[in-house]
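Shown here: the complex without one of its protein chains, the others still in place.
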Amino acid sequence: MSSRFRASCLAAAVLVAVLVACDREERRSRSKPIGENVPAGATPDTIYAGGGPGPALDPRAALYDNNAPAIADGQQLYMRMNCVGCHSHGGGGMGPALMDDEWRYGGRIDQVASTIAEGRPNGMPAWRGRLTDDQIWKLAAYVRTLSGQPSKDSVASRADAMSAGAPQTLTPREPAHTSDSAQQ
Amino acid sequence: MIREPRFTDDLSDLPTHKFGPSSLTWWGIIGFMLIEGAAFALAFAAYFFLMGHEQGWPPEGRQAPNVLAGTLFTLLILLSEIPNTIVKEAARKADVPTVRAVMPMIVAIGAVLLIIRVFEFNSLNVRWTDDAYGSIIWALLVLHTTHILTDWIDTIVLWLLMRTRLAYEGRRLVDVDENALYWRYVWLTWIPVYLMIYWVPRL
Amino acid sequence: MSDAIRRSDLLEGWRRRAGANEAERRAHEEEERRLAELRKKIARDGPKLKGAKLEARLMRSWERPRGIVGWLATVDHKEIGRRYIVTALVFLALGGLLAVLMRLQLSRPDNNLIGAARFNELFTMHGTTMMFLFAVPVMEGVAVYIIPLMLGTRSTAFPRLNAFSYFMYLFGGLLLWGAFALNIAPDVGWFAYTPLSGPQFSPGKRSDIWAQMVTFTEVSALSAAVVLVTTILKCRAPGMTLARMPLFAWAMLVVGVMIIFSMPSVALASSMLISDRLVGTHFFNQWEHGDALLWQHLFWFFGHPEVYIIFLPATGFVSVICETFCRRPVFGYPVVVLALVSTGILAFGLWVHHMFATGLPRVGYSFYTAASMTVAIPTGLQIFCWLATMWDGRPRFQVPMLYVVGFIVTFVIGGLTGVIIASVPLDLQLHDTYFIVAHFHYVLIGGAVFPLLGILTYWFPKITGRMMSEGLGKITFWMIFLGFQLAFFPMHIAGLSGMPRRVYTYPAGLGLELPNLLSSIGGLVVATAVLLFVINGVVSLYRGAVAPDNPWDAASLEWAARSPPPPYNFAHIPVVASRTPLWDEKGELPVVTGLRVDDKEMLTTTVVAATPEMREPLPAASLWPLIAALATAVLFISSIFSPWAVAVGAVPVAIALIAWFWPKEIKREPEPVIT
Partner (left out) sequence: MTSRRAAAASLPLLLCACQYQTYQSALGDAGVEDRQFLILFWIFFAICAAMYALVIAFLVAAIVRRRRAGNANVVESGRHHESHPLMRTGLVCWTVLVSTGLAALAIASFIADRSMAKAAAREQLSITVTANQWWWDVRYNSSDPSKTLRTANELHLPVGVPVRIQLRSNDVIHSFWVPSLAGKQDLIPGRDTDVTIVPKRTGIFRGQCAEFCGVQHAHMALVVNVVSYGDFVRWWEHQLQPAATPRMPLAQAGYNYVTQRECAMCHTIAGTPASGRVGPDLTHLASRRSLAAGTTPMGKGNLYGWVADPQSMKPGSKMPTVGLEPDELHAVVAYLETLK
């Protein structure tokens, strides 16, 4: 009886651990694309208007946020799609800085994703149709690491590139807040 | 079946402790010295390997570390050999009072060394995240600091031990003797590290 | 006699004090005389305490506390050695299972049984498990068990360090396989080349787990090496000079020294990798003055000696078996010893032959080609000596000897293919192909696992007190031998016909179908044979014929102890006058007396001549090694996630170590019993 109980407890613990591990380490080479629609309410104007409770978190967030392989792919895309051109290594330039915890259009992964997909006024191009949803979400996952939001276990200390400041594994983990602090 | 024994000799008058190579722990300590020595040697090799394909060392845009703290550290650690030798000899002569008197001095020196070491880290003029040059000299300094730290703690423990009546056990005196031996190793390894961190970049 | 010892302890003190006065010195001399007479007396009619009475007394002072605590706290080298061997064999089985899975995937071209990512995990786990968790530990385990018996002493040096090293090994293995169970197994190969294993191309914690597992096994192997080297140099029976030492002890001595000089290299490399991945150092980042090849140099500076660290103990096994079953000492003892030593030295000059394809200066390569070929000479000499022993003796082909024959037939092929790939132009074609896979399996299975299976069969009666089944043993041998040839010979062909290593599948039409199918079949045969071996072991453990103390009529001292040996190994420390004591000492066994029986004590002797030097008191069983290992494990594993763990985790480690080394008061009861 008690032994069976203990066994089941053990099994449960292992299961939980497995799930956690999967979540962070699972390589998803997805053969089916994710739905094309933008997360509800996360259109530019709703975010712009601000106020009111934030929209419900897009379920896809769970697949990309804190997922190490996704973040790594996002990092590669960030360089190859030349995001560096405007945002530098997160320090900002022509485009806004991504390292600080200031998010004009919301710092949640689905909000960042829709920012990338739809583009924003003053120069941020819309990438929908140029990048697949999968790629956009991976980028979003990586962009969030620049401001040290995802868990430290899933980010890389550095890229094989010129040294760009303190390693993300050591930077403090901050909650994101939008410049109009209604969000979140 | 076990064969009948034929007694050839009685060893009951053999001692239960001896100094130097007769003691097992001496061999153990030599073993670990060799292991850490190999680690140091390989770290040095890595240092020169990285230095090998560079035009300048340190790489251009960096300046060599400031030598003040490191040099102070070197002088002090060399001086520390004097009390170290005194304790070593005293231990071999079973002269417990001297051991008890001098060991705190060594502990104090260790503490001062660790404080200076903090300033050393600040005087490297480079962070480990800057480039491989920074990484390797930080690695060398950290590697050596761990040795200072461990032997310092070891010395404190022995010192406390020597203030109990266990101090009159011959084997404890052997421990003191071998701890002193290890301290010699620690400051000997520091000399190449010192040269590689502070002077090779200035060549 | 008892008060004599107390006096002599005090005398030690007096002698040490400067200016011991006249009275003391006279007292001392008189004491010496008294003891000399005593010694004559004992040599004539033996000590008071003898036989069963003595054994009972020894048992009381040597056996560990009962129960689970005692089981965890034991410092008996035999228990630790047994655990080492069993754990290593479990990992062998697990690693073999992975091999079978890989062979199934590769049995057909364009097979989709196992996906790319999973397959990469499989061969990473297989290589890592076999090299770090099976091959090295099993050799250490056998040595830890048998060396003190072979040298005629009661324990290894530093018994607690010995226990610590086992626990570190166990926790390292649990870390790796736990990760595998949690689907975060490393997937960058057992060599983990940077930059593939670096922060950018191996996201997540997979590579960190690999690197920390390496650190675990290094700490364990290094501790074991210190224990073994010290034991072999200082704890031999009186009269067992270096020149009379069994060849297996020589092999382990060389291996111990090799471990001490090679393993720090991979420990350093893996720490660099971890710090690159965790705190953003640039050791392997070519864009910031780092260099990816630094990893390969450090890794192979360890990786090549590693092969000999696995192979040399096996040559020791072969010498042991040859001696017993050819009924004569191994021919050319000094030659074999020199061969062992020179192999150990040469092994450190070869690492670059793993890097011929990286485009280092061509001229430098010639040196490593020459060096790599030179290693074949000492090995060739050993082969000759074994063959000469068989030729000059009268071999009895029982199971252990069969494995020796299988070893020679198989290993020599591996050695010769080794000569082939030592040549740069040949290696540039064969490097990283299945030809290499074939080569090192011939060397490691033929060269190390065959002798290991032989020696396990040979020492099984000593360890368990029962014989393994001869018939089943012979069947197992032939299955494993032929199955092995079937599994690995075709890989030479596959390699030559262009099959690279570490591919999860291969296209049809390259002529790779046949060799791969044969390999897969052979693999299954070998797996079945190993299973048979395990079954034989388990069954014999309970049903096997009860073994006498010296079932094979062997010559070395471990057979002078009971089977299985009592915790104190020998009631009296034997004395040795030749290389084959049990053959040359007819009738009674010469022994010395004079060690305490009311407390654990062992005899240490001088390094070369093995003349008695000290009575070394031994520590009691203790939980502190386990606790220290646990604390270290916590430190290592949590350091994967945060650098601060190193600082915080160091505290419990320090506490555990202090508690471990805090001395017990030497017993001062009125009558220290000596016999």
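Just so it is clear, A, B and C label the chains in written order, and each chain counts residues from 1 on its own.
One rule holds in what follows: contacts are C-beta pairs under 8 Å (C-beta built on N, C-alpha and C of every residue); 3 or more make two chains touch, one makes a residue touch a chain.
Bear in mind that the values here come from a model prediction, so they are computed numbers and not experimental data.
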Query raised in the report: Thinking of the complex as a whole, which visible chains are touched by the chain that is not shown?
Result: A, C
Query raised in the report: Thinking of the whole complex, not just what is shown, which of C:M373, C:A577, C:A620 or C:V634 touches the missing chain?
Result: C:M373
Report summary line: Of the candidates C:L54, C:V320 or C:M390, the residue in contact with the absent chain is C:M390
Query - Residue in contact with the excluded chain [from C:W583, C:F641 or C:F661] - result: C:W583
Report summary line: Given C:G67, C:G471, C:G509 or C:G587, the correct residue touching the omitted chain is C:G509
Report task. Using the definition of touch stated at the top, determine which of C:L113, C:L174 or C:L496 touches the missing chain. Result -> C:L496
Query raised in the report: Residues of chain C in contact with the chain that isn't shown?
Result: 115-117, 120, 188-189, 193, 195-196, 201, 286-287, 291-293, 326-329, 331-332, 335, 357-359, 362, 365-366, 369-370, 373-374, 376-377, 380-381, 383-385, 387-388, 390-395, 405, 408-409, 412-413, 416-417, 419-420, 422-433, 481-482, 485, 489-490, 492-493, 495-498, 500-507, 509-511, 514-515, 555, 578, 580, 583
Query raised in the report: Mind pulling the chain A residues that touch the left-out chain?
Result: 27, 29-33, 36, 73, 76, 80-81, 129-135, 160
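Please note the rule applied: only the chains that are shown with their structure count from here on.
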Query raised in the report: If each protein chain is taken as a node and each touching pair as an edge, is the resulting graph a line, ring, star, complete or other?
Result: complete
Report task. Express in whole angstrom the distance between the two chain centres, defined as the mean CA positions of chain A and chain B. Result -> 48
Query raised in the report: Could you state the distance in Å from the CA-based centre of chain B to that of chain C?
Result: 29
Query raised in the report: Can you list the chain C residues in contact with two or more other chains?
Result: 279-280, 282, 285, 288
Query raised in the report: Of all residues in chain A, which are in touch with two or more distinct other chains?
Result: 158, 163, 166-167
**Report entry** For the chain A and chain B complex, residues of the former touching the latter
**Finding:** 158, 163, 165-167
Requested in this report: Please give the residue numbers of chain C that touch chain A in the complex, ascending.
Outcome: 117, 181-184, 195, 198-201, 203-206, 276-280, 282, 285-288, 641-643
Report task. Quick one: which bits of chain C touch chain B in the complex? Just the residue numbers, please. Result -> 1, 4-5, 8-9, 12-13, 16-18, 35, 38-39, 42-44, 46-47, 157-158, 161, 222, 225-226, 229-230, 233-234, 238, 260-265, 267-268, 272, 275, 279-283, 285, 288-291, 294, 297-298, 301, 548-549, 560, 562, 571-572, 575, 585, 587-595, 601, 603-604, 606-607, 612-617, 654, 658, 661-663, 665-666, 674
